[in-house]
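The structure appears right after this line, and notes come after that.
Note that this complex is displayed minus one protein chain, with the remaining chains in position.
This part shows chain A:
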């Protein structure tokens, strides 16, 4: 009889709603930011007791605030507590995105699986349609089994409790805000609240003091173990008063210390554009911010730089990662588990983001083949498509040497595709080297319907303000 006894694992306390353990380190509990690709960059999600800082140095767009909105919406959607530090917190929440369809209201309660709204083909993103025709072309046989080139992680199901699918075209219903308020799951702190003279003078200290009270109160409230999300959409905006760089550093430092003391909370902070610059904080400002927070990224939008937006026409800005959360390990789990960053395979990928009509996604950024066309090209560009089946094309010359009328040897006839679409199959000797195999009429008509992006210097300008 062996003396070896199986060690039974002690009963783990149940995880708060909307969280799960990090695959790399079981001591870390992670929660979703609401954006699946950002979750992947962070290594699965933002760990509890960590702070996320989003810098958005572009003054003409509000992508940083958009990330904080996703964070707040995800918090309310999975039943967590959300504390918004903003002078107009209700307005901020009412502008947040929400889940599409009638399942939205029903799925707020945790543990209540909602019926998924039927996905309609018409609701697909326009950019995704462009890749459909790629599957119809004939590619070399050895690549047939390979999946399509992925630039981002796929979004989860709509009923996924960890990360809900949000739709930028739908707003958070007032009923959700009201019920969260009555449940005590929506708290707000205003930085311009001027308490009586005995309170601390600086807005940063007041907010830290108030957050400390709220978090201590939540900790004593042990009947429900809810995670708390602190959302600060604009740290240092004018309502906070004139903040110096030292006060912002003090705030972030104290916020992090607060989160460590109350480990069931996490925070997402966005700095307004004028405070992200080195002209405000001095040299090495971005590095200092990276040291003072657990996770820090910069969303550098292209809107002020037309040459960059022309070069990367399908993206709206670059993503720079300064620091990643590693609350219990030397190495951040993102190094091992992030598919977007790609550290496991080779050197790190460049990342970019784009805000589509319905969602914000983070993607890997790849340089184009020739420069000028936004998408990865697997078919020749539109200006090279010339021929339709059975029509005169260069190869006919080989079969009809008697047509000495045409002087040029390799004559390419360009004809409009909708004119002649012959049903007769083309002669089998035609190779398909440079010529797209548009031998099937259905395909050429399908191709005609697609407006290919032109290899010109003016690309379709992305609609930046379409939130």
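Here is the rule we use: a residue touches a chain if its C-beta (ideal position, glycine included) is under 8 Å from a C-beta of that chain, and two chains touch if they have at least 3 such contacts; residues count from 1.
Following the convention adopted for this analysis, contacts and distances are computed from a predicted model.
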Candidate names "Large ribosomal subunit protein uL1", "Elongator complex protein 5", "Cytochrome c oxidase subunit 3" or "Histidine-containing phosphotransfer protein"; UniProt protein name, chain not shown: "Elongator complex protein 5"
Options A:35, A:62, A:76 or A:292, residue touching the unrepresented chain: A:292
Sole touch to the unshown chain from A:3, A:146 or A:330: residue A:330
Touch criterion as defined above, residue of A:249, A:311 or A:365 at the omitted chain: A:249
Mind listing the chain A residues that contact the chain we can't see here? 25, 27, 244, 246-247, 249-250, 253-254, 256-257, 260-261, 263, 283-285, 287-288, 290-292, 322-323, 327-331, 335, 343-348
